[in-house]
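After this line comes chain A, so read on.
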Amino acid sequence: MEFGPHFLLATLEGALTAAVLALTAVGLSVVFGIMRVVNVAHGEFFMLGAVIAWFVSTTVGIHPAVGFLLALVVAPVMVGFLAIVADQLVLRRLDYDPERTIVATIGLLYCIQQVTLMTFGPDARPVIPPFNQRIALPWFELGEQGFQVTWPWGFGVTTYKLAVIMFAVIILVGLWRFLARSKFGLIMRATQLDREMALAFGIPIERVYAIVFGLGAGLAALGAVLIVPIRQAHYLMGGEPLLLSFIVVIIGGLGSIPGTIMAAILIGLSDGIISVFFSPTLAKIIATLLVAFVLVYRPQGLFGRRLP
Partner candidate 1 sequence: MRQNSNVVALHAGILASLLILFFITSAYHNGNLARIMVLAVFAMGYNFLFGYTGLLSLGHALFFSAGMYGLGISMHHLELSVLPAFAVALLFTAMVSAAIGFLALRTTGVAFMIVTLMFAQAGYLTILLFGKYTRGDEGFVIQQAERTLFGLDLTDPSIRYFAAFALFAASYLFIAWAVRTSFGRCLVAIRENEARARMLGYDTARHKFLALLASGVLSGVSGAGYALLFGYAGATFASVQYSILPLLWVLLGGSGTTLGPLIGTAFAFYLVDISSEFTSAYLLVVGAAIVFLTLFFPQGLAGEIRRRIAPWLP
Partner candidate 2 sequence: MATLSLLTTRRVCKNFGGLDALTDVDFELPRGQVRALIGPNGAGKSTFVGTICGRIPPTSGEIVFDGQDITHLATHRRICLGIAYTFQITSVFSRLTAYENVALGVRRIHGSRWQKVHSLVMEALDRVRIADLAEQIAGDLSYGHQRLLEIAMGLGQSPELFILDEPTQGLAEGEIEGFKDLIRSLSGQTTILLIEHNMNVVMETAEFITVLNAGRILAEGTVDEMRHNQDVQAAYLGRD
């Protein structure tokens, strides 16, 4: 493929990664930023979202779109609820100690994975997208005969991929407004700034934490439902979103939601675009080192302020 269309295609693919990553990472970011908890099981909540989506959409056998739409609501709610239970049973009892929560969430990760393996099985399972048309894309060239429209081989996108990007944007904008305008958003920010002070003002910290943990997990699940018609549900699928979200949250600056979203776009796009220029594994190495070096020279992240 010519450089131009190739670049654009990689950018489109990058945008898709970025959209889903933004949702998942914002989920991790609120948990990280507000509760100071490194939730290693975040990727498993993502995975559960995908698995539940598969279950709902195959059980409700009316029309793929109906099942999918239902999953879009059911999966995040169920996963969020499960996360709240985990918070109440485990994290709260650890007093949200940073080190111990890491270990405890590793334990949760094992439990969730194994239960999924035993119930859902080890196979990758597809979910039918509600709609999916391939749109071949044109390319414009200034050739000998002047301005020309060509249809490069393989240059296209599907309607569903575009819809995922748009839907993610809508959700993120909505979430942003919710956190900026609502009383709960205010409470969350107050808790994030100063836990002791929030307690002194009578904010029920533990309830806030439970909701935040549920919200974070729900967002991961939502991201998974959106991606599962493109990439199938599998019990080990949680590793990559965890790693990427983790990176995005740090690069974006701890607890900064706009920063997280910017970083998701940056990481998603660069992951796609670097692959245009280098051989795939080398591209991965370069992208990984890039993240490392950004943090070495800007430990507070690209969009964050230096921590005191």
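The rule is simple: a contact is a pair of C-beta atoms (placed from the backbone, for glycine too) under 8 Å apart; a residue touches a chain by one contact, two chains touch by 3 or more; residues count from 1.
A quick word on the picks: all candidates are chains of the complex that A comes from, given by their letters.
These numbers come from a predicted model, not from an experiment.
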Touch assignment for chain A within the complex, options 1 or 2: 1
Of chain A, residues touching candidate 1 in the complex: 32, 38, 40, 90, 93-94, 97, 99-100, 102-104, 106-115, 117-118, 239, 243, 246-247, 250, 254, 281-282, 284-285, 288-289, 291-293, 295-297, 299-301, 307
